[in-house]
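A single protein chain has been omitted from the complex, and every remaining protein chain is retained in its original position.
The letters A and B name the chains in turn, as written, and every chain counts its residues from 1.
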Amino acid sequence: MLAIPAYSQEVEMADKMRSEGKIYVLVWIILTILAGLVVYLITIDRKASRLEKKLGQNKDL
Amino acid sequence: MPVIWSALFWMVILSTLVSAIAKSFVMERSGATIYLYSLAAPTEIIIAKILYGFLLCSAICCTGFLFFSVVLNNPIQDVPLFLALLILASFGFSASLSVLSAIASKTNNSSVVMAVLSFPVLIGILLESIKVTKNCIDGLDRSVSMDELITLGAINLMVTALSYLLFPYIWRS
Partner (left out) sequence: MRKKLSVVWKTLSVLLLIYTIIGGLLLPVPRLDIVNETIRALYFHVPMWFGMITMFTISTVYSILYLRKPTSDRDIVAVEFAHAGLMYGILGILTGMIWANYAWGSPWHGDPKQNGSAITTLIYLAYFVLRSSVDNREQKGRLSAVYNIFAFAAMIPLIFIIPRMTSSMHPGNGGNPGFNMYDLHSSMRMVFYPAVVGWILLGIWIATVRTRLRKAEEKILDMEYEKNN
């Protein structure tokens, strides 16, 4: 097990960026991209459902 | 210098093998194939093809090695280990190329498909072989190369077993 204290604060990490709160900007940006892609995937999914309904197909895998 | 020797050796061997083994199904005329299949079961045919390819490959590899050591030089310090590698690699090349050739022969553009299918497989076997060749040239202890040889042997067994199981499906078409 790697214990965090064993590596102390000497190793340089992005502590400054975190303390200034700028990391949240990144979190929001990436979440927005994920949300966009998921919404897009949902619309394709529903389009497939509609197409299946039209063709009278059952939806198993 | 030994690095160049090993690269050159495998280049020559590979180009020879590809033109020799890759053709085992692709080059066959359809009439001959049908006649062959009326004589023997598909599993027998693939095993026979692999064994024939194996003998041919080993012969080519050994001749190549002999030729290289006479014409150029022989940097290999551990010759028995290198011969074992040649045998294992020959079987690997023969087994995988035979079955890929059988698949490719059923397609529209068999020579192109054969090249595409065999390229990654050959690279894989070649990377392992070159590693062992380097060990042989450096005269390292045999236990160092054991891992690679066991891997090659395991791949050979796996490819042969799969060919035996799956070849009937290829030939049915």
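As a convention for this text, contacts are C-beta pairs under 8 Å (C-beta built on N, C-alpha and C of every residue); 3 or more make two chains touch, one makes a residue touch a chain.
Model, not experiment: these values are computed from the prediction.
When the full complex is taken into account, the listed residue touching the unshown chain is B:I123, out of B:I4, B:A41 or B:I123. Mapped onto subunit B, the footprint of the missing chain covers residues 99-100, 103, 106-109, 112-113, 116-117, 119-121, 123-124, 127-128, 131, 147-148, 151, 154-155, 158-159, 162, 166, 169-170, 172-173.
Take subunit A: the residues that touch the chain left off the picture are 1-4, 7-14, 23, 26-27, 30-31, 34, 38, 41, 44-45, 48-49, 51-52, 55, 57, 59-61.
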